[in-house]
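Sharing a structure here in C-alpha cells format.
What you see is part of a larger complex, with each chain still in position.
Should a chain be cited, it is by its letter among A and B, assigned in written order, with residues numbered from 1 in that chain.
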Amino acid sequence: MSTYVLVHGAWHTGAEFEPVAAPIRAAGHQVYTPTIKGNRPGDAKTTGLKEAIQSIADYLAENNLKDVILLGHSYGGMIITGVADLAPERIRRLVYWNAFVPNNGECLNDMVPPHYIGLFDTIAAERGDGSVVLPFPVWREAFINDADLETAQRAYNILNPHPMATFTDKITLKTNPAEMPLAKSYINCTEDIAMPHSHPWHPRLSEKLGLFRLVQVSGSHELCFSDPARLAKAIMEAGRD
Amino acid sequence: MSTYVLVHGAWHTGAEFEPVAAPIRAAGHQVYTPTIKGNRPGDAKTTGLKEAIQSIADYLAENNLKDVILLGHSYGGMIITGVADLAPERIRRLVYWNAFVPNNGECLNDMVPPHYIGLFDTIAAERGDGSVVLPFPVWREAFINDADLETAQRAYNILNPHPMATFTDKITLKTNPAEMPLAKSYINCTEDIAMPHSHPWHPRLSEKLGLFRLVQVSGSHELCFSDPARLAKAIMEAGRD
C-alpha cells in the first residue's frame, strides 16, 4: 500500500486532515498529517516561506518517508513544490488539491487577484504581528460555500492566524514543476470559488504542471470539512499509480 | 424557518415553480410563487420592465413579506435586482438561478448574444402584439436538453408569449448588485446552454454580484421541469445563511 503525506493550506493545521486521513487509512494506506512551521501552536507569525518548506522537508527526513504521495492544499502547493525540489528522491507523486503551483521566483500573492492582496495587507497592518486572518463572510461564501452555517462556523473557529510572509516570499526552485520528472495530479473542486473565476485554480494553475492527471469532485475549497470522505476518495484516485 | 419568494423567467408563470416549492415547504419553509406582470393571463404584452419589477415589489408589500430569500430565474434576475433596489429592507438574501444580473442602465438584451436578439426581433415583428415566443427546436435543444421529448413538449405547451419590452427596457438602479449590502448566491446548472458558451451565465454574470456563494447542480436551464426536487435542494443550499 502507499504512503500519503497531506500538507494543509493557510490558516489550517494538520489536525484538520484527520477526518480525511481516516478513510485513506481504512483503505490500507499510511497517512501523515504534519503541520507546517508557522501554523503550529506557539510558532512565530513572522515565519517565512523557506522555513515553512524546510519544516516539511525535515518531517519527511525525520520519519524517513520514501515513495511518498505528497499532497498540498491551497498554500500547501507552495510547500510541496518546494519540498519536491529539495528532496525529489523521497516522492512518488505530487498531488495538488486546489493548490498554488509556483515557478521559480514566484510568490503566492503573484497568483492571487488584487482584491485579496489589498484585503490581506489591510488586515495584516491592523494585526501587527505578521499574521493575516480571513473575514468570516469571505470564508462562509467563497471558501466553504457547500456547508451549512454550523459547519462553517465550527471550522472557522479552529483556524489559526497565518504568517503573511509565506504569501509574499518568492520561492527558489532549481526545477519548475512542469520539468520535475515526477508524476503529478491536480484535484479540482468544481464549486471552489476561493479563487474567483478571473483567476481560477484550474486550468490556470494546473497547466503549470505539464503532463498531469485531473481529478474533479463537487465541492468547495474546504471539502475537508464539508465532505472529508468524498475528498479521501478523490485523493486516492489522484494518488494511485 | 425561512421565507422564499421564487420569481420565474420569461415565458413562465409562478405556477411552474409549484413542484419546486413543494419540497421546500416540506422542509419547513414558506414559499411564494408570484407571477410577474406581463405573464399573467390577460396581461397586456406591452408591459415594460418597470411595471414588471413594481408588480413583484407590490407583491412583497401586500403580503408584508420580510427577511425574504428572493430567487430569480433567468429574466427573473432583472426583476429581483430591481426589487432589491426598491425594497432592500424586505430581503435577507438574493439568489440568482441562471439569471441575468444587470447594472444600472443595462437591459436584458445587453447580456444576450446577437443571434438571439435577431431571432427575437424577427418573431416579435411577426406577432405584432409586443410579445415574443421561443421556437420549439431552440427550446428542446438549448433550454431543456436534459429532459425527454414528452417533458419538453408538455412544458413548452404551458409557456406564455413574453412581453418583449422587458428585454429592451434599461433598468434604473440606485445601487449596482455588487454594492448592495445583501447576501447573494448564484445557482449555476452545469448543462445550461440557453446562453451559449461565448456568453455564459457563470462566471460572466455571477461575477457582477461581488462576493457571492456559488452552488452548482447538473441540469439544463429548465431544471424546474426536468428535476424539480434537485432544484429545490440547490435552492435551499443557496438560500440558507
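One rule holds for everything that comes next: a residue touches a chain if its C-beta (ideal position, glycine included) is under 8 Å from a C-beta of that chain, and two chains touch if they have at least 3 such contacts.
Because the structure is a prediction, the values reported are computed rather than measured.
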item	value
Entire complex copy count, 2 subunits given	3
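In the analysis below, only the chains that are shown with their structure count from here on.
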item	value
Interchain centroid distance [CA atoms averaged], subunit A/subunit B, Å	38
Contact footprint of subunit A on subunit B as seen in their complex	183, 190, 202-203, 206-207, 211-216, 237, 240-241
Of all residues in subunit A, those that touch subunit B in their complex	137-138, 140-142, 145-146, 148-149, 190-191, 193, 196-198, 218
